[in-house]
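For this depiction, one protein chain was excluded, whereas all remaining protein chains were kept in their positions.
Letters A, B and C mark the chains in the order given here, with residues in each chain numbered from 1 onward.
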């Protein structure tokens, strides 16, 4: 269903028309290479290249970064990114490969970066020519983000960085990283600072990127080791010791609760053609209709039907929450719904993929390397990958704390 | 299914035969008055009287307190109470009214009471002639039991007690109370002491009992106010300051994890004749077969069938856990299963009663005062009362802490 | 089909919502409701109907019951979301009244398309209340199931599970004859009408079965048209009950959160413990889901009717499950206090449990949805 009914400003109406027209004429069509379920799973350079070309084209057409200022390579418009996103979703385009750049790095650099640096970095970020990654997690700092051990030491007017980051998706393709690290051991929170650091150009010169293998057998995220990496002071974001504050900007945008709407494309079916994605409950109906579960059609099994409908209701509820979040007068607390998005979406996707096992029955034992696997084994793969998301970016246990504390006003649990 | 296959000692075999013979000849038959679902709901003196007569008869026949020493009015036998309990369950007898006395007071007084006092009090406790209640909970001390404010002050060789107890079931019938209170304000845990105090004989002389009304509209538990109640020192259990240790004996037995098996009868159907009790999943099948849920027979509704079977599995699992708990070599940790009983049983009963609403459909709106209510409205009543048990005796949240800490060895959560 | 981003909550609807919120805060606080409906705890109490008729008359005076009456019948002709806004506030206040019953009657009357129905709507617009008598002894919510027969211009039989029957000024009866289901308007005081109140758990409403013996009745929808009118009104009816549960769920959430902030155990406020905090967050998630689905369904009734039933059943399913969960966690986390009659929580607990089965619980809605969405099972 479209939200188009929401009143557009003249600028927005004109822009909406532009997006729809351009997409009608410039949809990239079906990919020549296999495109994984999400950008974080990208490992084939050919797939990346094709997606980068798509992001660049959309950028050149003004559909990416519309709400960023022109001097930073943006469109200099107001509240137009959401319109571009809608148009791209409706046009079922591919997703953008520079997902961490657009969703986390861009707003952070935009609001906290030093002049000159912003202008230098954001254009190629928005165009997708330069891929970004995020250096937050460490072996000892998972959900406890403030427990950073990577250390940046000031030497003259440069910083020397040593440390060890893990679970850094896309680092093997990245030109830049947003880095949270420690500049003082005296204070847990105020001892943190925030930098952007070069990766690709510094490989072998203070930066080592090693792939980590996921439980699925896929690569896609990495560990990054810094040994005396030298970074100019201009790449520091905000004040020394303000790293935690800056990180909050990053996380707010990651949780869909930021000031700027993240440029996001998508809707195009990857993998199996012409069917709903593995993260849609509708997809389970298609699956159930073709799955001979334990000998009987799964779509005829009442227990399966009830379970699918429960997920469809959760999914529709999520969609309608997004709609309501856009109407201030219909939400008691401005962050109440936005802060639910990550938690609700990731658990819903996990449950959708898990139900697929019971729908597929015995065939759920088959993996992507088996020609007979239902839908190429995408569901078990999606189920395992779903834990990457319920764990990452503040495990969902932490998300519930955040909601209980910030929205409900309950006391901190530590 | 019977556990009779477990090898009996000669003493046990002979005793089992005695119990079965006596019960065959002395079953009290159907009650002349309405008997509530559980002893804690007792409010009609006539019902109490009838149940007391039954307990007295069973006591005189040696079926109550078999494992207690003879000088305390017990049977002086070993591991025989479980056999009497089995026999009574199989004979579908009424329950015993002195439930707190048998389950909590008796073992506590037995292990911690002073000589003379034990001998004086336990006989009439076991026979049911004197009803007991428990004085643990206070307005400020619910799950946080150690936060007792009721104070006992030593004056000469007597104690003067002031304070306020709540949720004291059966206090309106009780002759005695087991009382946990504070004798020193210096230490939260070591400042506690434990007494048995008179109630009935002290009414108006330092003790006031006021009924509290439950959400169901029933009475059955009370608040008890102490104003300068004078108690002889011989009624103190164990040392001054040892109250917490003594309370642990009480709670261990309440949780079915104590040294002595609690004398317990039951199995007789109260309320509707000839049907399984509202705390049995089997009862839901009977209910579903006679409930025209939203126009269709509930027993034909696959969603209802699945929900009922889930509960039957939980119930059978509970029964088989009890069976396994009796075999040391089949349990890694001696307390692992016993400490689960209260948590699992109370949540299961709550879920059973809750499912009844969906089985009954529109008729679930009818209460005990409506002649057309299914089974006299027993299920909604049982559902509401079920919260009394998931909350009481250490809310189930606390039960999970206990299991996580004592059995799994996880760190304390406070 | 295009939908309003704001679910159709325009300025008028927002104003109405705000004034309802203020009205209930001023006149229907939880302690007032408790004093009104819970003065007699006796489990074997006489069956009655406790409500404040004067307060109800103020509300009809404010025209709230006219909002969804078409302008052609002298009403305001606002969209269903307007009624949802009021129903939500009424649920938050556990307001005892024939409000929901009258809204539901309104939605059915709107689908009858007869002059008699228009006159009945006009009466509602001018402050009279009404309720639906459309359920049989088996508690079926199917529009085609009724135990009342129409013949020789008379009604005979019994209607069951009639909501707030003792408060309603008129009754809309679904009755079957050779030509199918028709709808009829009955005056509760008419000869042959006997209202037998049920003993129900919910303290904030009444319910009855009504026996009809040779009762004169005015036809609202002719035989064969009545069940269709009920079917077309069903999405709105489901939205009303869902909105009531959403409001009550929010009250239970906020009240329990407040208690968890202040009640100290183990030298910590209860809310410190994730065993309390996280379930409360889950209650919030379920309340928000049910709320958004209810708004969307109500919006669809006016903007995308083809989707309305499907969305309304989703809303009722989510709201029913939320109702049970919010009620059970509220009692659990209030501890012993929440288990007492004096505590306000049980009033909402009982209203939620009543509403969650009304017009079908979550499982019932999902079975219907599976047939709608997945298709009939082979």
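The rule is short, and it goes like this: contacts are C-beta pairs under 8 Å (C-beta built on N, C-alpha and C of every residue); 3 or more make two chains touch, one makes a residue touch a chain.
Just so it is clear, the structure is predicted and the values come from calculations on it, not from any experiment.
A.B. asks: For the chain left out of this view, which of B:99, B:131, B:299 or B:356 touches it?
C.D. replies: B:299
A.B. asks: Which of these, A:267, A:292, A:334 or A:409, touches the one chain of the complex that we don't see?
C.D. replies: Considering the complete complex, A:292 is the one touching the chain left out.
A.B. asks: In the complete assembly, which of A:230, A:303 or A:329 touches the absent chain?
C.D. replies: Hidden-chain contact among the options goes to A:303.
A.B. asks: Which one touches the absent chain: A:213, A:230, A:259 or A:329?
C.D. replies: A:213
A.B. asks: Where does chain A touch the missing chain, residue by residue?
C.D. replies: For chain A, the residues touching the absent chain are 137, 140, 142-144, 147, 166-167, 212-218, 292-296, 301, 303-304, 307, 350, 354, 357-358, 360-373, 377, 380, 384, 387-388, 390-392, 395-397, 400-401, 413-414.
A.B. asks: Contact with the hidden chain only, please: which chain B residues?
C.D. replies: 1-6, 285, 288-289, 297, 299-302, 305-306, 308-310, 312-314, 316-318, 320-321, 323-324, 326-327, 329-330, 336-337, 340, 343-344, 397, 400-401, 403-405, 407-413
A.B. asks: Suppose we count only contacts with the excluded chain; which residues of chain C make the list?
C.D. replies: Contacting residues on chain C, toward the hidden partner: 273-275, 278.
Following the convention adopted for this analysis, only the chains that are shown with their structure count from here on.
A.B. asks: Going by the touch rule set out above, which residues of chain A reach two or more other chains?
C.D. replies: Counting only residues that touch two or more other chains, chain A contributes 302, 306.
A.B. asks: Which chain C residues reach two or more other chains?
C.D. replies: Within chain C, the residues that touch at least two other chains are 268, 273, 276, 363, 366-367.
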